[in-house]
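Note that this complex is displayed minus one protein chain, with the remaining chains in position.
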Amino acid sequence: MNSMKVINKKNILILIVIIVFYAVAQALINNGTINNFYEITLATICINIILAVSLNLVTGFTGQFSLGHAGFMSIGAYVGALINMEMNSTSGFLAGILAGAAAAAIVGILIGIPTLRLKGDYLAIATLGMAEIIRVVFLNMDDITNGAAGLNGIPRFTNWMWLFIFTALTIILINNFVHSSYGRACISIREDEIAAESMGVNTTMYKVMAFAIGAFFAGIAGALYSSYFYFIKPSIFGFMKSIDILVIVVFGGMGSITGSVIAAVVLAVLTTFLQSYSELRMIIYALLLIVIMIFRPQGLMGTKEITDLFKIVKKNEKNQ
Amino acid sequence: MKKKTFLSLIAVLTMTGLFVSCGTNKSNNEVANEVVNKVEGSGNSGTDNSGEIKIGINFELTGEVASYGQSNVDGIMMAFDEINAEGGIDGKKITAVQIDNKSDPAEATSVATRLMTQEKVVAELGPATSGNFMATIPVAMQNKVPAISASATADKGVTVDDKGNVNEYVFRLCFNDSFQGVTMANFALNNLEAKKAVIIKDNSSDYGKGLAENFKDTFEKSGGQVVSEEGYVSKDKDFNAVLTKIKGKDFDVIFIPGYYQEAGLIIKQARDLGIDAPVLGADGFDSPVLLELAGANALNDVYYSNHYSSLDQDPLVQEFIAGFKERYGADPNAFNALGYDLGKYIADAIERAGSQEPEAVKDALKSTKGFRGITGTFDMDENHNPVKSAVVIGLKNGVQATSVKVDPK
Partner (left out) sequence: MNQFLQQLVNGISLGSIYALVALGYTMVYGIIKLINFAHGDVYMVGAYVGFAVTTYAGIGFIPALIISMLSCALLGIVIEKVAYKPLRNSARIAILITAIGVSLLLEYVMMYFVGAEVRSYPKLLDDSVLKFGNIIINIQQIYIVFTAIALMLLLQFVVKNTKIGKAMRAVSADRDAAQLMGIRVDSTISFTFAIGSALAGAGGVLVGIYYNSIDPLMGMMPGLKAFVAAVFGGIGSIPGAMIGGLSIGILETLVSGYGNSMYRDAAVFAFLIIILILKPSGILGKNTKEKV
């Protein structure tokens, strides 16, 4: 009906709610209810949401099993950090994010074109290998990246405002992409690549596109990370980081953006909560991972979104 | 279409908000209980703040460098227990608030913030490795709480920032890379009369990188030549390829900047391949595990710089070695010894400060003069680095046979 109009009562209302959500969190930060420590957890959550939602586009929606997301994150982190350290200003920070994301996307395209012909586990191992190559290159570019010793003293410009803006943008843009005709083409590839191809979907192009967009946002997350945590080194972006991101995506539900968001929150809170269990923490974490997957193999949300729940409620109301 | 997007976004954000608030509040309470439990567990009279001294322990207890973090913490706990058994500091017992940082810099930042802002610790000890320690430095500076690492050796970015300013609240107990790198280069040139060297470095750690750079600079400036520079990554087990490669080259010494886990295997495999050249290393070699891995036969002509020698007849050293063996059933390594000193050192500073104010403790740390530790007697210099001498230990059949003292410049 009025869905063609962008400016309508409902959207304005939604916009207001977004602003209120942001403002309330900001106010809580200002008066200290969300103190420095919770703020770090909040930052981790936002960065993980960006990573998970972007990987979800590649793995959950397009069905391309990638184990190399941390590689793209590292490109964003290093490019962002280097520009940021050079300019040391907010505009430098934003330029770093854009340049980092662009660099990650370009590498994504370059790597995607040859490797995305592979399928399933073969693609997984190829993407894993690619991320390892990126890491080794950073490790050996001593003059620029300072090698294993890492980059230290990166100025902190990332704050709640920027985190919120970029997280919200990522969710909105990827959600729009998924619901566009491009997104439907991607989903058709996940469902059946050969059928999609015979219906005239240019599968290679869409796969590379999803891969590049995923890399772009992973680059943003990397740049935000480097400017929040002061310090980066190549080993942060190893194989385990890619696995961590994949865990969020699967845990939330492949092909559910809200699922990724919820899973990022749950896992970050869990990690923080387990910190003081020292040596036991990883055992508890591993057990939870196994138990949750056994009882909910489709992930928390499956392929559903939170909004689908509202729809069900509405339907029920109508029926009554 | 647009409606849907916005609606889902709202839902997402609200959920985020809910989760954050519920989740973190819950964890906060749990944490509080944890700490209280720990306090009761350690036999303290109460949870009253005046009766205890809270010291934060931010170490790598899980993850890839867990063995260094755990070693450091073993030493610290031994020191704390000794102090508490003797009645604590001015009648107050030390409570260690121990949190794991997963060997991850971002986690280290988070843990440091938690210790300094939530737990209100007097000082934070750790992390063990330079990179993770660096990630906690801005937090210490911001919250004005002293942070001390026993083994963060990087030259730049630890106690002095990149611009050359001293990080007021940051201290360390170990040598920096340049001191050990230069010491070993001079030892190779002067004591072993070496002209050509091969470097096999741990390419995955900042420690290996820093030592290799300093060694190379000094060695080449004084007329030596580094014939070949090879690398490995930690947890590698097979070094035959690299060793076969250098075997075909002409050199006098091998320098291995890295830790005992790999160095032990490199030495064994080198000797098996018939490479007899002297092997040099730094304090990363100091562990009984080196002997276990390499075997006594391979450990001849091996020299490394260290903080102390187990031959040292100083009762302080001998009592520590005996006490450690009794407690943990093994000989201490350098991380253990440094951890032990770290525990004693912070207690000493709190005692001298006569207060639990981080500011006063910082001043006491800064003005340290003649602190007697296992790893040497030292003053703190104006850059917050300890001024202490090193010993170069020579091994014969795996046993410490010689030691040469090297004083700082």
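Going in written order, the chains are labelled A and B, and every chain counts its residues from 1.
To be clear about the criterion, a residue touches a chain if its C-beta (ideal position, glycine included) is under 8 Å from a C-beta of that chain, and two chains touch if they have at least 3 such contacts.
Because the structure is predicted, anything quoted here is derived from the model rather than measured.
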item	value
Chain not shown: contacting residue from B:120, B:196 or B:268	B:268
Residue of B:162, B:220 or B:292 touching the missing chain in the full complex	B:292
Touch with the omitted chain, as defined above, among A:137, A:173, A:201 or A:270	A:137
On chain B, residues whose C-beta touches the chain left out of the figure	62, 64, 66-67, 69-71, 203, 230-233, 235-238, 240-242, 244-245, 247-248, 260-261, 264-265, 268, 272-274, 289, 292-293, 295
Residues from chain A at the interface with the omitted partner, ascending	59, 65, 114-115, 117-119, 121-122, 124-126, 128-130, 132-133, 136-137, 139-140, 192-195, 198, 239, 243, 246-247, 250-251, 254, 279-280, 282-283, 285-287, 289-290, 293-294, 297-299
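Here is the rule we use: only the chains that are shown with their structure count from here on.
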item	value
Whole-Å gap between the CA centroids of chain A and chain B	34
In the complex with chain B, residue positions of chain A that touch it	3, 6, 10-11, 14-15, 17-18, 21, 24-25, 34-38, 40-42, 44-45, 49, 139, 147-150, 152-153, 156, 168, 171-172, 175-176, 179, 225, 229-233, 235-236, 257-258, 261-262, 265-266, 269, 271-273, 275-279, 281-282, 305-307, 310
Chain A contact footprint on chain B (complex, rising order)	1-17, 19-20, 23-24, 26-27, 30-31, 34-35, 61-62, 64, 97-102, 104-107, 109-111, 113-114, 117-118, 130-131, 134-135, 137-138, 143, 154, 156-157, 161-162, 203-206, 208-210
